[in-house]
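Note that one protein chain of the assembly has been removed; the remaining protein chains are unaltered in position.
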Amino acid sequence: MSGKNNLKGWLYLLPAILFLGVFMVYPLVDVIIYSVEEGYNSASQSYKGIGLYNFSYVLHDPYFLQAIKNTFLLVIITVPLSTGIALLISVLLSSIKPLRNLFQTVYFLPYVTNTLAVGLVFMILFKKTPYSDGMINLVIKWFGGGVVDFIEGPYWAKMFVMCFYTIWVVMPFKILILTSALASVNQTYYNAAKVDGTSRGRIFRKITLPMISPMLFYLIITGFIGAFKAYSDEVAIFGTDLNAAGMNTIVGYVYDMLYGNSGGYPSYASAAALILFAIVFTITVINLKISKNNVQY
Amino acid sequence: MKVVLQNLYKRFPNQTKGGAEVVAVNNFNFEIPDGKLIGLLGPSGCGKSTTLNLISGLEKVSEGKIFFGEDDVTDLPPERRGVGLVFQNYALYPHLTARNNIIFPLQNLKGKDKMTKEAMNAKAEEVARLVQIEPFLDRKPSEMSGGQQQRVAIARALVKVPKVLLLDEPLSNLDARLRLQTREEIRRIQRDTGVTTIFVTHDQEEAMSISDLIVVMKDGIIQQIDKPQNVYDFPVNLFVAKFLGTPPINVFEGEVKGDRLFIGEQDVLEMKNVKDRKVYVGVRPEGFILDENGPLVCDLSAVEVMGRDTSVVSTHPAFTGVTIRSIIDTAENKVDPEAAQVRFSLKPYKVHIFDHETEERIPVEG
Partner (left out) sequence: MAENYDTQRLIKADRARERTRKIIVYTFLVIWALFVLFPFYWMILTSIKSYSSYNSEYIPRFIATQPTLQNYVDAFTTVSLGRYFLNTAFFTVVTTAVMLVVITLAAFAFARLEFKGKNLVFALFLSLMMIPNELVIITNFVTITDWGMRNTFWGLILPSITSIFYIYLLKENFESIPEELYKAAKVDGTSDFKYLLKVMVPICRPTLITVIILKVIECWNSYVWPRLITDDAAYYLVSNGIQEIRENGFGRENIPAMMAAVVVISVPLIVLFLIFHKKIMAGVSRGGTKG
């Protein structure tokens, strides 16, 4: 009886285990093997030796260093900004009643769009062509500024577009999570504070923030992880050749090493992927430590 | 500080489209004398919590006025009214210790009222002593029992010395024993501070035991305002009579005919100066006297001996409910549980008669 039951349990699990084994566990081992195989040749599937050369190569590759710089800038700019703005919007949203659902629905819209496709819209909004300066430049001119080529122009301009689009894309999720966190705070706490004559600012700092702090930290942690893995948003705006645009990200670097014109180097790709993993892991651990000390109940 | 409600109305728009609006508070007029403890009593949905919210200012008045002393506070927001409010679930901030919860209202003070840290601490400790939670001041709400949390909530409401203290179902989240103890505690705190206190409850025993005055409500309308014992002894109508007392009053179909009161066919009492008519007859459980020759003949169902008292359960064709419960002193009476019938005579002052149409109590002389 118990033997039959054992078999049955495993039978139900079999498909999941099979797929996970082939596409997750094995690759996990394999990626580490790849990363230490020096001089791997994908045609002959042979390698010269074992060592850390791949890591050293990647860490000295100017493209990778550029990708690291881009990714870190993107993370440092977009995570605090998007979380802050999302918090502001959610708080405002929670303070109104009429039209609230409408606003909420509108704000969520970008979540369900294909980021590659909508990225193209941002591209043409910002792009300066011989025929036209583009929509954004038009606005800048209204305010008396000079024309900038955001897509193929200076680095800061490209970085600006990248951050701008990233924020546009990540905002819906953050607003949604924060508004539902705010809604779950028991109304009687606010009533109690109101009866005691607590000011709005103080209610926010002393009651709202501590109450939603777990969700806030959750958003910051997932925000960091997500931003470190940025890639397709950049492709949407700058095209597939991100190295040429100087706008590559770490994940982009991994794929470029694997495939495409510069591809065919799974060893370098693996080393880069492991470095990314190490970075994300470290940052997440730090985040968790901080949140443990700050989430107040 | 006395509290006066004047022609007070609160109407809510109906949630479903096209429905009539709900009148949660319908033309309230009463005055709460300074320093008294008032119980708002009624079944759930009768508008008692709404009344409390109107007094605290959390809900806006639809019509009418509210006065604290001589001041019209009808349009004042809650923070300007100077009320202390204890919520049903206490609403203690979970991330703050008891001390910080109590201090919280003091930290809101601005300008000339602003207090130093030491002063706030001293004040908090003073209130904590009053409600007897000093040992727990540095615990968080999750580390305290329900009763302790309740006291912290009261302390927080009292710390600013409110003009009026409002308690919303203060005991409903406590277990039976703690409830008994806490209600005495509330009574004591109220006496010590002398602050006018209004509390809401659906538990008639709770209201009876500690209030100076009881306000009985039903469907947004005040039924009766009086001292607890008076409400019990002289209920204005059938609803009030049924709502107060455990076990509840026993209600029979009856009739007044020629100065006599009949339950069914049985002539039970003399009833002078009452016009002949159909009535409801309410008999309190303690209004029955075992009497071999008594006029009221009931079919005996069960006898439950509960120490001091014996509860006699019986039925009668004219009874409006399922079983009649009468409470008899165990020491003085022995009932044979095997008997088919039991006979009672009635204590006149424990018998109330109500008009069959209006359900108002008919006053009886004597």
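Order of writing sets the chain letters: A and B. Residues in each chain are counted from 1.
Note that contacts are C-beta pairs under 8 Å (C-beta built on N, C-alpha and C of every residue); 3 or more make two chains touch, one makes a residue touch a chain.
Small disclaimer: the values here were computed from a predicted structure and weren't measured.
The chain we do not see here touches A, B in the full complex. Note that of A:Leu13, A:Ile50, A:Leu65 or A:Ile286, the residue touching the chain absent from this view is A:Leu13. Within the complete assembly, A:Val170 is the residue of A:Val36, A:Val170 or A:Leu242 that touches the hidden chain. For chain A, the residues touching the absent chain in the complete assembly are 5-10, 12-13, 15-17, 19-20, 22-28, 30-31, 34, 42, 82, 89, 92-93, 95-96, 99, 103-118, 120-122, 124-125, 131-135, 138, 166, 168-171, 173-174, 176-177, 180, 222-223, 225-227, 229, 231-232, 235, 239-240, 251, 254-255, 258-259, 266, 269-270, 273-274, 276-277, 280. For chain B, the residues touching the absent chain in the complete assembly are 71-73, 75-77, 80.
Here is the rule we go by: only the chains that are shown with their structure count from here on.
Between chain A and chain B, the centres computed from C-alpha atoms are 58 Å apart. Against chain B, in their complex, chain A makes its touches with residues 186, 188-189, 191-199, 202, 206-207, 210-211, 296-297.
Considering their complex, residues 56-58, 77-81, 83-85, 87-89, 91, 93-95, 104-105, 107-109, 140, 142, 156, 160 of chain B touch chain A.
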